[in-house]
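Below: one structure in structure tokens.
Removed: one protein chain of the complex. Kept in place: all other protein chains.
As written, the chains take the letters A, B and C, and residue 1 is the first residue of each chain.
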Amino acid sequence: MHDQTRRSLFRSMLRIRRVEEALATRYAEQMMRCPMHLCVGQEAIAVGVCAALRKEDKVFSNHRAHGHYLAKGGDLNAMVAELYGRATGCCGGRGGSMHLIDLDVGFMGATPIVGGTVPLAVGSAWAASLQGTHDVSVSFLGDGCFEEGVVHESLNFAALHRLPIIFVCENNDFSVYTRRNERQPNRPIYRIAEAHGMPAATADGNDVETVNSMARSAVEHARDGKGPQFLEFDAYRWREHCGPDFDDHLKYRSVQEIEAGMNNCPIDRYKTILMQTGALDEVSCAGIETQIREEVSAAFDFALASSKPTIKDAWEKVYA
Amino acid sequence: MHDQTRRSLFRSMLRIRRVEEALATRYAEQMMRCPMHLCVGQEAIAVGVCAALRKEDKVFSNHRAHGHYLAKGGDLNAMVAELYGRATGCCGGRGGSMHLIDLDVGFMGATPIVGGTVPLAVGSAWAASLQGTHDVSVSFLGDGCFEEGVVHESLNFAALHRLPIIFVCENNDFSVYTRRNERQPNRPIYRIAEAHGMPAATADGNDVETVNSMARSAVEHARDGKGPQFLEFDAYRWREHCGPDFDDHLKYRSVQEIEAGMNNCPIDRYKTILMQTGALDEVSCAGIETQIREEVSAAFDFALASSKPTIKDAWEKVYA
Amino acid sequence: MRDVAERQLTFAEAIRESLDQAMEKDPRVIVIGEGVPDPKAIFNTTAGLRQKYGARRVFDMPLSENGLTGACIGAALAGMRPVMIHQRVDFALLAMDQLINNAAKWHYMFDGKASVPMVVRMIVGRGWGQGPQHSQSLQAMFAMVPGLKVVMPTTAYDAKGLMITAIEDNNPVLFIEHRWLHHVADNVPDHYYRVPIGTARMLHEGSDVTVAAFSYMAFEALIAAKSMLTEMGIGLEVIDMRTVRPLDVESVLTSVRKTGRLIVADTAFRTGSIAGELISQVVEHSFASLTAPPVRIASPDFPTPTSHFMAEDYYPGPKTIADAALDLMGKSKETGGYQRVSVALARKGPHDAPNREFSGPF
Partner (left out) sequence: MRDVAERQLTFAEAIRESLDQAMEKDPRVIVIGEGVPDPKAIFNTTAGLRQKYGARRVFDMPLSENGLTGACIGAALAGMRPVMIHQRVDFALLAMDQLINNAAKWHYMFDGKASVPMVVRMIVGRGWGQGPQHSQSLQAMFAMVPGLKVVMPTTAYDAKGLMITAIEDNNPVLFIEHRWLHHVADNVPDHYYRVPIGTARMLHEGSDVTVAAFSYMAFEALIAAKSMLTEMGIGLEVIDMRTVRPLDVESVLTSVRKTGRLIVADTAFRTGSIAGELISQVVEHSFASLTAPPVRIASPDFPTPTSHFMAEDYYPGPKTIADAALDLMGKSKETGGYQRVSVALARKGPHDAPNREFSGPF
């Protein structure tokens, strides 16, 4: 991998992290009045996968969408404005954090019903195959999704018609506060996809290069008309399920576990490697931080300066 | 296996066959005015499985329920009367062929929404485990069910809580006129169950003794608290999907295929074996035929002599 | 149902033709559903389409109602125009999540940036022992959802025209077909034409009682209206609502202002039916024009029993409507005219089949 590419992966992860942290800090001001699911700790998956995609490729996401949106190239200003409920938000304020969209970069939409967008991603891949484009669709989904029937229906249909889609499972072991072993039997998730008739693989989701290389080969496979693929990545959600805070005090997971999760930071790990190989040094790193800080701060300024929609706007666009 | 047991398996299959044939013949009279899905050709699965069960064990079934109902010991009179819409029917006429019940023998219900009773069977097994009974529940389901999300949800829950349930898939390769390869990718069904974390096996569903011995070991396993099992059996539906006739003229399957299916008759095959081993001879066989003929004929008489419900009755029992 | 003797097609044939013409005209249109390309071709409404448009555009589907609804939404977002079919509306209950949470709201919640142009055909079963799970009339359940449009044509003419409009519409349109209309013929032009969504149609003029009716009940109301006019000189104004969302309340109000009396006839269970909604809207908007309490005609509040003995008199028919109209007018039933109406409206064949050709197993 070129140093340039590596720096870009690093930068993309760091940018997501800094956005999430800024949101977490400012959430307490109570001006972003919507439920928000941060992806701190899970950045490598979004970044590794989206870096394997073209702009025309389509991404569908879920309630924990910020990372996917930003990694795919979604407009940061429009996202922050959306969280503030402003007219310049990517949904004009209608959606908030759980509904993001940026069609210009193939980010097709995110919604909070668990599993809800998975069949849509399949439909998007189906359309691509009918239309003869070479776009690949990606469905980001959590480990919780494998309990929802619609996800199995989606896997079945994608495999049946060999559609150009990659299912990317972010397995963080939790659905809200409930561990996977209270929701699913003791069997690997990716085997489910295999049983549905598609190639499947699993790896450490904290290793951005592994994620990226697996995604690249899956995308190539799908683009060549060889059908869907399934990738399962381990991940760790650092903060509370919904909201800006850490929730260690609730004791549903041990301090040791949380520490281990945070010590396995995908960004720190990658930074160390890039420092060692010389792709990055303290100066360039500081430069990146500064750029990001300015961009993020500008996004908040943009949001706060944006006009406020009213109930009058809400009457519009019920029908196309 | 004892000759007595073998004769009983044979008799049970033959009885189902003769009932179905009688229904098919008399359906043309237009007095049984409800959709009817006959199980001719698939008798060995119902019989082999139900012979492995106790009366207290619970069976849930689907639109093609006659065989399951009869094999579990359901009341023939009440079934035929139900098809005639009479007050003495097992649902008092409310249900018809697609809704059968006989709680006295653990036949908990059959309904026509594909996959609809599968989670109920799981719930029944769940209740057994909560109540500490040793009853096993059985869910009969078609190959079409694996396209319905709810079935995956059911498998997941059963495996998670190691519930005492056997899933019995009758794979006749068809959903109505559509072959499995137009609905599912090329992968074995039982692997899906395996991926959901439960032991699974497959065999020829035209071999009643194999079905029975697999069912017996699965039931034992489940009764011992070792969790769910999955059994997939190949089968061939001889007649049209819904209705009394053969539908070879529609040409959705070849004459050769149909002939091969019918040549593989589970009853004829078993009869040959029982004749060879001496468990059956022409005389005893004829005796069985006569008994069945009389029983079936009496059931029709019973139905036709039964009183007719009216709309007044239909107003009752909306709420318990 | 029209007078000029033009080309006659049944409702089912009209649907087939509309799909054919829409597919011909617009390559984005695809048709998907369980059994679409099979020998029975969804009561022959999709016959020949696969041969003509190929297996890429005319699809069978796995038994995955929710998932495939989602896939159709995804395809629609990507520019296709899927027409999805459920042989029974009851199966669509499995797809409520995708229909309501996604299809209905996608355009809205994403600020109009994307839209979901898709049609979902759903067939309401009736007769020959369809029973509790295969005979529900769920239009009100869909009609309460902002973002969905719901149509329920009665005539073959409207079936074709509304299907074309529905396919061209940029929103999810639920197209509900009553199984007993499939065989009913009407004059159907052979060209590609549209019938607007959201407008009712006058089926029969009259100045005594307004009968606003949905789907098969409009067909029944027309029979009642003709007989009552001939035999008793009573004028029922029959309005075929055609669309369930948005409701064309204006047309009903106009008629009620003339007649002062309102009957709403629906194919669904009484309580919670769209008939109740329509009555409520009429009284909210034009209370003063009613001279008598409005009347709702619908099925009773229990599931359809399978037994044809029990289902006898389950469904309201032309006579139910005629009787209600007379009651509303305060007219006696002890007249020769009413006797003749009664005879004319009495059922001829078995109550659980619309005609002689209709028989089991379906």
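Here is the rule we go by: a contact is a pair of C-beta atoms (placed from the backbone, for glycine too) under 8 Å apart; a residue touches a chain by one contact, two chains touch by 3 or more.
Just so you know, these numbers come straight off a predicted model, no measurement behind them.
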| item | value |
| --- | --- |
| Contact residue for the chain not shown (choose from B:Tyr69, B:Tyr84 or B:Phe157) | B:Phe157 |
| Option touching the unshown chain, where B:Met79, B:Val118, B:Cys242 or B:Ala279 are the choices | B:Val118 |
| Residue touching the undisplayed chain, where the options are A:Val114, A:Val168, A:Ile267 or A:Leu280 | A:Val114 |
| Sole contact to the chain not displayed, among C:Ser64, C:Gln87, C:Ser115 or C:Gln133 | C:Gln133 |
| Absent-chain interface as seen on chain A, which is shown | 27, 30, 32-36, 85-86, 89, 91-99, 111-116, 144-145, 147-150, 175-178, 182-184, 240, 242-244, 250-252, 308-311, 313-315, 318 |
| Residues of chain B in contact with the chain not shown | 58, 60, 89-95, 99, 101, 103, 108-109, 111, 113, 116-128, 130-131, 137, 149-150, 152-154, 156-157, 160, 316-320 |
| For chain C, residues in touch with the removed chain | 66, 90, 93-94, 96-97, 100-101, 104-105, 108-109, 131-133, 136, 140-141, 143-147, 245, 247, 268-269, 271-277, 279-281, 283-285, 287-288, 290, 292-296, 301-303 |
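The working rule: only the chains that are shown with their structure count from here on.
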| item | value |
| --- | --- |
| Whole-Å gap separating chain A and chain B, where each centre is the average of the chain's CA atoms | 46 |
| Chain centre separation in whole Å, for chain C relative to chain A (CA means) | 43 |
| Overlap residues in chain B, where contacts from two or more other chains coincide | 147-150, 182-184 |
| Shared-contact residues (touching 2 or more other chains) in chain C | 61-62, 64, 66-67 |
